[in-house]
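Let's turn to subunit A:
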Amino acid sequence: MIDHVPLTHVLIVSTLMFFIGAYGFLTRKNLVTMLIGVELMLNAVNINFVAFDRYLFPSGIEGHFFSLFIIAIAAAEAAVAIAIFINLYRNIRSIDVEHVDKMKY
Partner candidate 1 sequence: MTLLLALILVPALTALAIVFAGNSKQVKILSAAGMSIQLLQSVYLLYAFLAERSSGNTEPVLFYNRFAWYSSLHISFDIGVDGISVAMIVLTAIVIFTGIFASWEVEEQYKEFFISLIVLATGVFGFFISLDLFVMFLFFELAVIPMYLLIGIWGSGKKEYSAMKLTLMLMAGSALLVVGILGIYFHSNVNGHHSFNILELSGQQFGIDMQRIFFPLTFIGFGVIGALFPFHTWSPDGHSSAPTAVSMLHAGVLMKLGGYGCLKVAIWLMPQAAHELAWIFLILTSISVIYGALGVISQTDLKYINAYSSVSHCGLVLFALLMLNKTATNGAVIQMISHGLMTALFFALIGMLYSRTHTRTVHEMGGLMKVLPFLSVCYVIAGLASLGLPGLSGFVAEMTIFVGAFQHTDWFHRFITIIAISSIVVTAVYILRVVGTLLMGPVKNETYLKFHQATWYEKLATVTLIAGIIIIGIAPLWLSDMIMESLGAILD
Partner candidate 2 sequence: MEASAILFYLLSFVILVSSLAAVTARRILRAAVYLLFALGGTAAIYFMVDYYFLAAVQLIVYAGGIVVLIIFSILLTTHIHEKLELPQWSKIMATFVLVAAGFSVTLYALTAYPFEARAGSRVDATVGLIGERMLAYGEGGYVLPFEVISILLLAALVGAIVIAKRNPPAA
């Protein structure tokens, strides 16, 4: 627990971060930068888990473990995503999200 910092403030930070990440995901043209947005969102979730853990449920560390696993999975996801990016880059020489629209309607 961080003394004298109310839980709400932590939640403001995490929520803001989450939506900044979402903003990045929704606006960035480069696939990699979109991925960065997702990472920010996940990180915000982690802050949430940790904050709840510490502020509300000091006797448990479930949130802690959840964050741990999220980090691991984020890594796995990123690895696969990047592999696919590279694959795409080989195919169309671009990783601009707006070029990824061959299939539609």
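Everything below uses one rule, namely that a contact is a pair of C-beta atoms (placed from the backbone, for glycine too) under 8 Å apart; a residue touches a chain by one contact, two chains touch by 3 or more; residues count from 1.
The candidates were selected such that all candidates are chains of the complex that A comes from, given by their letters.
Here the structure is a predicted model, which means the values were calculated and not measured.
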**Message:** Considering only the touch criterion given at the top, point me to the candidate in 1 or 2 that touches subunit A in this complex.
**Reply:** 2
**Message:** So in the complex, the part of subunit A that touches candidate 2 is made up of which residues?
**Reply:** 1-5, 7-13, 15-24, 26-30, 32-33, 35-37, 39-40, 43, 46-47, 50-52, 54-62, 64-65, 67-69, 71-80, 82-87, 89, 95
